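Below you will find the structure I want to go over with you.
The other protein chains are all here in position, but one chain of the complex has been omitted.
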Amino acid sequence: MTRASRPAGLASEVLVAADAVSLGYGRTIVVRDVSLHIRPGTATGIAGESGSGKSTLAKALVGDLTPMAGRVTVNGRSWSDVHRRDPERRRVQMIFQDPYSALNPRMTARQAISETLTVVCGVPRAEAGQRAGELLTRAGLSGAAIDARPHRLSGGQRQRVVIARAIACEPDLLIADEPTSSLDVSIQAQILDLLVDLREERGLALVLVSHDLAVLRHMTDTCLIMRDGNVVERGPTERVLSQPQHEYTRTLVAAHQGEETSVGSHHGAEEDT
Amino acid sequence: MTATTQAGSQTEPAPGLRRRSWRLRRIHVPSWLVVVAAAIPILIVILGFLLPTITGYSTSAFVAQPLQAPSWAHPFGTDQFGRDILVRCFAASHIDYLVAVVGVGISATLGSLIGVAVASTRLKWIDWAVMRIADAVIAFPFIVLALAFVVVFGSDTGFLGLPQGMPALFAAFLLVGWAYYARLARSQAVSLRSRDFVTAARLMGYSNARISLRHVMPIVMATTMAYAVGDAIITVSLTASLSFLGAGIGPPAPEWGQMMFDGRSLLEIAWWMTLFPALLLVVSGLCLAIIADHSIKRIEDRA
Partner (left out) sequence: MIDSHVRDGAGPDGEATSATVAEIGGLAISIAGREIVSRVDLAIAASESVGLVGESGSGKSVTCRSLIGMLGFIGASITSGQVRIAGRDMTSASQRQWRQLRGTTVSLVPQASLAGLDPLIRVGAQLSEVIRRFDSRADTAARSLELLDQVQMRRPGEVLRAYPHELSGGMRQRAMIALAIAGRPKLLIADEATTALDATVQRSVLQLLTRLRAELGMALLLVSHDLGVVRTATDRVAVMYAGTVVEQAASTRIFNRPRHPYTAGLTAADPALVPPGQRLRSLLGDPPQPGAWAAGCRFAPRCGYRQEVCDESLPPLIVAADGDAVACVRAAEISL
């Protein structure tokens, strides 16, 4: 039993919801009419290839992007009504794909976390340094690394700092956008294990965006498959990946397993995206 | 700590694209040279203070026969008024360096603040407007502007005990200098703001002010400083040029450009009047250039 879940009593509560949301930049529409509910303690996956809109959807879920149509709500309130310093902000946090870009290059790990603790969680400055150290240790960072700047840390260590920062103020939901794509296989396993542990410990909900179906299968209960801005299939991860119903899902699954696809003839290769 | 490790991050050039002969050979500046380059201007300034006491000559008094060639008594010779050039040369550094440091320091800070602020504003038209003003300022010929200021302020105005002409010079440098830094800072700030750590800061609820001042600004300043040192060289030369044109620091304050101005018609008979100020100017520029290059390298390595 590897996945945490909250007791059924709280299942009716919705943390973040997207209602018929369309997203885009300028005149380009990247996500079309997508609806989605995230409940406490659940782990939801969003799968798709490049250009599918999954990262854009993640941005909207965390409140960083205003929808062109529809709305995204957090605990019933639309994100556009939630201001920068609103405490609601803390409840949804994000983990990024490139851990180096996600850290201020001039701050040590401890400094970065301390700042979050004092500014966002209201921890007194005197205590912040120590609490930061504890959080970082919990995230698996060893002694000397805690006071090191990002350029001295490995990819896995940086990602741990990013995770520590994201959980510092006890969020309810963690949105992870390809958190392990740029990491070595053995480090990826460490980070995924860490996420699983933290979820169990704190009852966190998780939205995991990934192109890697195996990771999704391992980490999530339900998932959505996206293609060109649309959700083509959704359901329990196990079912979607072992008995895919939509043709695109089937191709995706087959691609990951290395079996012969149904369109394996000479010029029948799938349209290169 | 181990350095960054990333799977599949080794992007190699295609075979043959990187031929050895195409690689630019970077001149390696040994670190001792950088130390020397940093020490020389300091030495010059100190000598500027000490020489009048050591030699007994002041910078403005007429101490000897005019137009004497370099000798033991006057190693740099004397000028047309009989003032000792050695003492004046080194004392001139105070003025030139002061204008450079203060002018560049204020321009850089002010300009960077404007650039970062403009990059983070939600009102895009302000961003546009400020940048167009900056463009206009940069496009305008600087010397003309400086001369205009001299006319307005009057080159005789001694302000706060500063040498004549200095307020006009400061005004000119500040009014123009900020624009370069604003543009530089803005483009850096824009690219920094697209990095995930700024997104993370926004998501955590940091105010725009905090993000700009405590996160973006320090990074911007680090790179801006390297440019600023190079700018200082230009400022020193510009000050000298303006004084040479008669629009900068007025007499009797010693200043390299002005000293060269005095000596230009006497070049054949009193070459020392022009040579030594020019020499110090060039040496100062060279030292600043080495320091600037070193700072840029340090910043590149860090990034």
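Note that the chains take the letters A and B in the order they are written out, and that residue 1 is the start of every chain.
Convention: a residue touches a chain if its C-beta (ideal position, glycine included) is under 8 Å from a C-beta of that chain, and two chains touch if they have at least 3 such contacts.
Predicted model only: the values in this text are computed from it and were never measured.
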Item to check | Given A:19, A:33 or A:49, the one touching the chain that is not displayed | outcome: A:49
Item to check | Selected from A:133, A:156, A:229 or A:244 as touching the chain missing from the view | outcome: A:156
Item to check | Full-complex contact with the absent chain, from A:42, A:93 or A:188 | outcome: A:188
Next on the checklist: List every residue of subunit A that touches the chain not included in the displayed model.
Outcome noted: 2, 49-50, 154, 156-157, 184-190, 192-193, 196, 211-215, 217-219, 238, 251-252, 254-256, 258, 261, 264, 266-267, 269-270, 272-273
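Criterion: only the chains that are shown with their structure count from here on.
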Checklist outcome for this item: When centres are defined as mean Cα positions, the distance from subunit A to subunit B in whole Å is 47
Checklist outcome for this item: So, in the complex, the side of subunit B touching subunit A is made of residues 1-7, 9, 195-197, 199-200, 202-208, 210, 214-215, 218-219, 222, 302-303
Checklist entry - Which residues of subunit A touch subunit B in their complex? => result 62-64, 84-86, 89-90, 92-94, 96, 98, 100-106, 115-116, 119-120, 144-145, 148, 151-158, 162, 165-166, 169, 182-185, 187
